[in-house]
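The structure appears right after this line, and notes come after that.
And now, subunit A:
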Amino acid sequence: MASVRLVKVRKIFHTPRGEVTAVDDVNLEVRDGEFLVLLGPSGCGKTTTLRMIAGLETPTSGEIYIGDRLVNDLHPKDRDVAMVFQNYALYPHMRVRDIIAFPLKIRKYPQEEIERRVREVAEMLKIEHLLDRRPRELSGGEQQRVALGRAIVRRPKVFLMDEPLSNLDAKLRVVMRAELKKLQKNLGVTTIYVTHDQVEAMTMADRIAVMNKGRIVQLGTPKELFTRPANTFVAGFIGSPPMNMIECSLDEGKNLLDCGALKYRLDPDAGLTLRSKGVTEVILGIRPQHVLIERGKRPDAVAQAPIYVVEPMGTETIVNFKLGETMIRAVIPADIDVEAGEVWNIVFPRDRVYLFDKKSGELVA
Partner candidate 1 sequence: MNTKVVITAIVAIVVIVAAVLLLTRGGEQASTTIRLYMEDMVETAYLEKLLPEFEEQTGIKVIIEKASYEVMREKLISVFKSSEGYYDVIIVDNPWVAEFAEAGWLVPLDDFIAENPQLNVDDYLTSLWWTVGKYWKDGKVYMLPWYNYALALMYRTDLVNTPPRDWMEFYNLAKQLTDPQKDFYGVAAQARRGYKVVEEGLNYVYGFGGRVFDASLRPVINSSQAVEALLLYGRVVFETAPPGAINWEFDEAFQAAQSGKAAMMITYNWMIGALNNPEQSQTAGKWMVAPVPGGYAVLGAWGWAIPHNAPNKEAAFKFLAWVASPETEKKLALMGHAPVRKSTFLDPEVIQKYPYMKTLLEVVDNSLPIVPPVTVGEQIVHILGQYFSESLLHVKDFEEGKISEEEAKALIKQELDKAAQEIYELMKTEGYYEEQVQLPPPWGPG
Partner candidate 2 sequence: MFLLPSLALLVGIGLAPFFYVLLLSFHRYRLTWTDRPWEFVGLDNYRYVMNWERFWDAAWNTIVFAVGTTLLSFAVGFALALFLSQRFKGRGILRALVIIPLLIPPVSVGLMWRFILHPLLGLVPWIIKNVTGATVSFFETPAMAMFSLILIDAWEWFPFMFLVLLAGLESLPREPYEAAYVDGASRYQIFRHITLPLMRPVIAVAILLKFLISLKVYDIIYTVTTGGPGTATETLSYLIYRQTFAYFWVDRGSAMALVYEYLIILFAVLFVKYALVKARMG
């Protein structure tokens, strides 16, 4: 078992159309035994990062350490990592049984042990009935579980998992999430887990590294990320439905945010912080779960508006208001009756409001 450390790692692909910077000066330390999730939108460089750690791509610059060892020039087979490939990369000519056994077989494990472990893994992944099939006789989800099986059958220093559950149905995914998490905790193998599913990230991770355009934009526990998103990108990426983001400008004299159709009164501290940092153009963020709505008039209401659309979700309801160009969403308990067209007061509780610098996107207050 080992930590994984990336120091100013950069990867530039040279294509006929020019250079693509897939990973841009990434610094990251994954602690020994930690479950770290790499979260980010498609094309942000997650797979590339994993492949560099596995040794399948050479970094253009920067250093990668597994434990204390610099592995930049180490062949993949000598890094002792196990990887679940996003495209499965199963051995097309082998039976499932042999695919899962392969990492053990080439390490010359005794036959009984190989058989035992393959059986255990197959049981956990619910693929016992598929052991004698070949990859092309499997569905995508089944192939994915085989790929997972080949990785977890052995005890490497590091697990690298590239969206290992993306192709499973919702029910199975929930089960597997739990199983994987349990396995990882039992084995204590350092794990880097790639996903662009924020629910998966939140439920499984010890810490999450959010990536965007080749950079890590925030690293922290799920809770930190949810409560203190470092910037608009993280704020918008984590949480569902996504955080309301409203462009405002600071009205210096009145300690007021002018957000077009709505006005938000700053608390004095926040106003001070904004001024001290010289921020005048602001993005106001508030999660839909924290938006309060009332039928009656309220002095602290930021606006009064008719309901635009109502989306019932079962246990809760999403209410959409349209204020000029901006759309504001609120999540309310399902037992409150709302109807489109009704006029409601909208309240942003002070302690739930995030203020971001519009220029840099960074959290200010």
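Quick note on the criterion: a residue touches a chain if its C-beta (ideal position, glycine included) is under 8 Å from a C-beta of that chain, and two chains touch if they have at least 3 such contacts; residues count from 1.
A word on the picks: all candidates are chains of the complex that A comes from, given by their letters.
Just so we're clear, the structure is a prediction, and the values are computed from it rather than from any experiment.
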| item | value |
| --- | --- |
| Options 1 or 2 - which one, within this complex, touches subunit A | 2 |
| Sites on subunit A touched by candidate 2 in the complex | 54-56, 75-77, 79-83, 85, 87-94, 102-103, 106-107, 134, 150 |
